[in-house]
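Here the structure is laid out as structure tokens; the discussion comes afterwards.
With one protein chain withheld, the remaining protein chains of the complex are depicted in position.
Let's turn to subunit A:
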Amino acid sequence: MIRTLGVLGFLLVLEAAGRLGLIEALPPVSVVLVTAAGLAVDGSFLSDVGATLSACAAGLLIAVVTAVPAGLLLGTVPAVERSVRPLVEFLRPIPSLSLIPLAMFLWTDSHDAKIALIVYTCSWPLLINTMYGLADVDPIAKDTLRGFGFGPMAVLWRVSLPSTAPFIATGVRIAVSVTLIVAVSVELLAGGGGGIGAYLVQAGSANRVDRMLAATVWAGALGLAANALFTAAERRLLRWRWAT
């Protein structure tokens, strides 16, 4: 309730500021919202949204199916972990947005470059969280299964992986939140391939600030929706974790 009031109040102040001409350059909130509503049925904008979302989904999926197994390998075989750790520690701090030019050079198709960079960026939280989760698996839980004569692969599959699932889920949520950032950033620079970022550039060059803001509002709403979706899925799949 209080949060709704806060948001409404903020919007009202913005609206008033716009109407009174206090913020010269920006259209009033109501105009932006009307434009945003219009975008919801605008075919070309929707296809841009589709381009962004499909890249996000593809990138996330590829990252999950590669980084999680890689994390399991690194987390269970110390020799492998030790040998790649320097590489990981060198690569991880590189801001992935600084790799956009490189990605555009390596993948001439901007859609591919976008996906490649999303995969790269999403892989880190997935990899690190998987490894972290594995380190956190209760040794007594593993011993329990070993005590019944199960081998290391069975212990990995039946104990370590489910124990690590909440950490992997957190990794996925972090990854989801960065997919949009990376996708829109690449689109802003690469154009051509469509997407919300390309739409923003067009709106900007046409001096349509209302469209720019409306598209930004949608980008924010998509981010929120994605987060809500994944949080709900996580709560459902990992009920046991939330209940304890």
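In this text, contacts are C-beta pairs under 8 Å (C-beta built on N, C-alpha and C of every residue); 3 or more make two chains touch, one makes a residue touch a chain; residues count from 1.
Going forward, contacts and distances are computed from a predicted model.
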The complex's invisible chain, by UniProt name, from "Cytochrome c oxidase subunit 1", "TatD family hydrolase", "NitT/TauT family transport system ATP-binding protein" or "Ferredoxin": "NitT/TauT family transport system ATP-binding protein"
Given A:Val88, A:Ala165 or A:Ile181, the one touching the chain that is not displayed: A:Ala165
Residue of A:Trp107, A:Tyr132, A:Phe150 or A:Phe230 in touch with the missing chain, whole complex considered: A:Phe150
Residue, one of A:Ala141, A:Leu188 or A:Val201, that touches the chain absent here: A:Ala141
Absent-chain interface as seen on subunit A, which is shown: 138, 140-141, 143-150, 158-159, 162-163, 165, 238, 240-241, 243-244
